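Apart from one protein chain that is not included, each protein chain of the complex appears where it belongs.
So, chain A:
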């Protein structure tokens, strides 16, 4: 499987090494790691809800689309759900291609699409209570460039 939706944390270095091994001969491997950040200050933790079943399907579709568009030789998506503390790893995308431009573009495409097309919802819990994170217009606009 190249799409992982999991509650458990994971080791970014291990994942990158494992992926790079499968991408032997590809020439270029790009990875992006998303980290929980405390934007407004006072974040206790973040909760990520998702739609089991649809999440895996949506990520699988996005992954195949990226492979086709950018001639990737490999792509992997890992996304966590559940309760995450500040500075924890949320997700990672990895791409491999013969040349770096396609690997970079593929990773950006995956990120743009999974931000607003994969069924995840973030909720920030602070001392003042809990609030659902609103989707950003620029995330939706980012899809138009593809």
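In this section, a contact is a pair of C-beta atoms (placed from the backbone, for glycine too) under 8 Å apart; a residue touches a chain by one contact, two chains touch by 3 or more; residues count from 1.
Rule of thumb we're sticking to: contacts and distances are computed from a predicted model.
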The chain missing from this complex carries, among "Sugar ABC transporter permease", "Molybdopterin converting factor subunit 1", "TusA-related sulfurtransferase" or "Extracellular solute-binding protein", the UniProt name "Molybdopterin converting factor subunit 1"
Among the options A:45, A:83 or A:117, the absent chain makes contact with A:117
It is residues of chain A that touch the chain not shown, namely 34, 49, 51, 53-54, 57-58, 79, 90-91, 111, 114-123, 132-135, 140
